[in-house]
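Only a single protein chain was left out; the remaining protein chains are all shown in position.
So, chain A:
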Amino acid sequence: MGALTLKNVTKAFGKTEVIKGVDLDVKDGEFCVFVGPSGCGKSTLLRMIAGLEDVTSGDVEIDGERINDLAPARREIAMVFQSYALYPHLTVRDNMGLALKQLGTPKAQIVEAADKAAAMLDLGPLMERRPSELSGGQRQRVAIGRAIVRTPKLFLFDEPLSNLDAALRVATRIEIARLHRDLGATMIYVTHDQVEAMTLADKIVVLRAGRVEQVGRPMDLYNDPDNTFVAGFIGSPQMNFLKAGLLGLSSDTVGIRPEHLAISATEGPIEGSVSHLEKLGGETLTYVRTPDHGLLTVRQFGEHDHPVDSTVRLTPDQSRAFHFDADGQRLR
């Protein structure tokens, strides 16, 4: 119950094409994250699945049934929005129960469903309040509760954590992961934050400019990226891209993750000067400006000290390097 299939889906606003042919299979019970920079079309794609945007061409199927022309309310989906989008004139209980009420569900059943969702999200004492009396974190929990009450085939999340502060974001992220385990429902989640994508997803879909760049499990994308875009987008801090020719290699670009660059005062093929140092306790990030490769990031575990403006030399770990051609495609 709840497999999603996209078949060559496109979307155009007038003459501008924003989704350029997306094919995707999301299996029942899977947690699928759409990730990409802003403007890549990930939210538009989610809205098309929800039925809030028309599909220009191609098919959207849930459980093998084409739903292109079905109204959002009849697609058996639930959506959680970035801005919570709670109904300001209704109490928490009524917010949660509205969709079922619209479907003509008996009152007792609505109360039961709302109470069950409230128990899962610790919303019990808030049930009779209005959204304006809740904090941001509570509002987002209510919005998630409103989605759970419907027992939809598909949960859609549109950047649900973006409006929360850092601590709350981590807590809510864990809560969503737990919900996914408990409910076993199919979830589609849109974010621009690759940490959220890595921690939540069974399957990540990396989008750029309306096209799918790569689909895979988080660690597959991290360890085996198809192109420079995915390599640069997944992983924080970002992967370093070096000019291969200057290192005597045949490919065009070499990608090295910051933890695979060794730094020393005297040894190494790449020379540069320290431009900035970030000490995070558990790790130290050194930003090195090099004449040939631009700004490179080095990540060392533990505490280290490299005076700013001092000259250092870097050694890439060739065995962990990724090689790309001139178009940014991976050479394997």
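Observations on the structure shown:
Definition applied: a contact is a pair of C-beta atoms (placed from the backbone, for glycine too) under 8 Å apart; a residue touches a chain by one contact, two chains touch by 3 or more; residues count from 1.
Note that contacts and distances are computed from a predicted model.
Missing chain, UniProt protein name: "Carbohydrate ABC transporter permease", from among "Heme/copper-type cytochrome/quinol oxidase, subunit 3", "Carbon-phosphorus lyase complex subunit PhnI", "Lactate utilization protein" or "Carbohydrate ABC transporter permease". Checked against the hidden chain, the listed residues A:1, A:18, A:52 or A:247 yield one contact partner: A:52.
Listed residues A:99, A:164 or A:314: the one in touch with the omitted chain is A:99.
Touch with the chain omitted from the figure is made, among A:64, A:88 or A:125, by A:88. Only one of A:40, A:62 or A:78 touches the absent chain when the whole complex is considered: A:78.
Contact between chain A and the absent chain runs through residues 47, 50-52, 71-74, 77-79, 81-89, 98-99, 102-103, 146, 158.
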